[in-house]
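For this view, one protein chain was removed and the others were kept in their places.
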Amino acid sequence: MGKGRLEAFSDGVIAIIITIMVLELKVPHEPTFAALCERWPVFLGYLASFAFVGVYWSNHHHLVHTVRHVEPRIMWLNLHLLFWMSLMPFVTAWLGESRLAPIPTFSYGVIMLVAGIAYLFLQLAIAAQQTDPRHREAHKRQQWKGYVSLVGYATGLPLAWTGHVFVAMGIYVAIAIAWGVLDRGLAGE
Amino acid sequence: MGKGRLEAFSDGVIAIIITIMVLELKVPHEPTFAALCERWPVFLGYLASFAFVGVYWSNHHHLVHTVRHVEPRIMWLNLHLLFWMSLMPFVTAWLGESRLAPIPTFSYGVIMLVAGIAYLFLQLAIAAQQTDPRHREAHKRQQWKGYVSLVGYATGLPLAWTGHVFVAMGIYVAIAIAWGVLDRGLAGE
Amino acid sequence: MGKGRLEAFSDGVIAIIITIMVLELKVPHEPTFAALCERWPVFLGYLASFAFVGVYWSNHHHLVHTVRHVEPRIMWLNLHLLFWMSLMPFVTAWLGESRLAPIPTFSYGVIMLVAGIAYLFLQLAIAAQQTDPRHREAHKRQQWKGYVSLVGYATGLPLAWTGHVFVAMGIYVAIAIAWGVLDRGLAGE
Partner (left out) sequence: MGKGRLEAFSDGVIAIIITIMVLELKVPHEPTFAALCERWPVFLGYLASFAFVGVYWSNHHHLVHTVRHVEPRIMWLNLHLLFWMSLMPFVTAWLGESRLAPIPTFSYGVIMLVAGIAYLFLQLAIAAQQTDPRHREAHKRQQWKGYVSLVGYATGLPLAWTGHVFVAMGIYVAIAIAWGVLDRGLAGE
């Protein structure tokens, strides 16, 4: 299988995920600022999820670029990651409409956590393909970010559950920003 | 016609089909786990259809890769397949909202069956283009999977109709998993 | 401007148009065949529009493939065509929900007519770019199809207006089928 088509399909799905979230932003019924501002939890969720998907897109790009041979295993792990990412518009809408209620915020964190695990699985499978020791090294340097993120997501879960939703969302957003800032590509590129 | 643009258009349509299904996942009105879990038939349908479309994407990729000349016939058979696949979000939503009622489950199976037939038509047309006997052989080895799947889908129909919806869905999901596991590409690649 | 990106953007927009129409297929509230069949005008409209957009995609592909230089004029005429095509999901939904009432069927025909005119404008601009007389000849051979279609769409309009909606829809569908059957590409390819 050509790497190009795997990239193109993934990019297509990620581009659609990041864009259709706007369809969940329901228009206020009153043409006033009060009605617009009253929706702040919806906009906050939209912003956080846009940043998340954008960060995933960039990192996914760097990662898939180092694939050496598109084996079925890589393809299914990639589809597995896309499945969890495809649920982001759903949890984002629930988060916003419930105005950051504990259970929806917890569910949001669960999707973040599971998507992070799916990403790590894909990363490990691609790292195992590398024959050049320098490339292996580059992949290993990236993996700690994944492990730290998983710990962060997991920490947010009990906080969200017990109603500390802003602390939990703060942790999630901080992880997204950290990935964005640390995004330097893989040395193998 | 360039094979590249046929692939790109098909990939685009399949990427949109697999992703817009999430828009049919309506957000629970209550921010509770009970409200979320109460929707399990919707999530089950989403998961099954995501797996189906993913499997089609992968197999479609291998298949179209062996096209030798994009004749109008190939193009129309491909559009025919995409038409039936485009109805998947519709039957998936009906399946979920009716909580796996017999008629929606039956309709879901009909779309699976018809999409399977459309895939087989496309496969036969592409196999007929092959001049190298080894490639013909490779295509023939793939076709039994299509025939067995059609028998499976057809078996599910009367089961769904008579209310054995879980047996029917089990057969459909088993077919998707089997295609995923057997996905080894075509020798001609 | 690269022809490749013009093709890719057009393909993307057309792929989205053809696929999001399924979101207008509202799920029946009852899990019965009667409720499904009662929706036949919606499915008829969906089928007709899917065929139309598919035919446009194929012909658009052949046409844009012969562009020699992507001048701003070509780009704007292409965007103009995509604008009218983007209204197809809207008129298709209106056609189906009103159960082929005269005014929605008339509006459907108007969009077909205007999209046909937009296609002809694009075709004339691309034909004017051809320097090789054989390519000019090939473009001319295609243009009569456009003119005949416009006459067909225009004929359907008063028929739809006066309530002969099935005759009008029959003409529209016949035009789509004719384009599909006559689709042989341009000799310049």
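Going in written order, the chains are labelled A, B and C, and every chain counts its residues from 1.
By our rule, a contact is a pair of C-beta atoms (placed from the backbone, for glycine too) under 8 Å apart; a residue touches a chain by one contact, two chains touch by 3 or more.
Because the structure is a prediction, the values reported are computed rather than measured.
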Displayed chains contacted by the hidden chain, counting the whole assembly: A, C
From C:I20, C:A35, C:A154 or C:A178, residue that would touch the chain that is not displayed: C:I20
Residue touching the undisplayed chain, where the options are A:I18, A:A127 or A:I175: A:I18
Hidden partner chain, touching residue among C:P31, C:P104, C:G152 or C:G180: C:P104
Footprint left on chain A by the chain that the document does not show: 7-8, 11-12, 14-16, 18-23, 25, 27-28, 31-33, 36, 47, 50, 54, 57-58, 61-62, 65, 180, 183-185, 189
For chain C, the residues touching the chain missing from this view: 1-2, 5, 8-9, 12-13, 16-17, 20, 23, 72, 75-76, 79, 82-83, 86-87, 89-90, 93-94, 97-98, 101-104, 107
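As a convention for this text, only the chains that are shown with their structure count from here on.
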Graph class of chain-chain contacts, one of line, ring, star, complete, other: line
Cα-superposition angle relating the copies chain B and chain A, to nearest 5°: 90
Rounded Å distance between chain A and chain B, as computed from the means of their C-alpha atoms: 26
Intercentroid distance (Cα basis), chain C paired with chain A, Å: 37
Junction residues of chain C - those touching two or more other chains: none
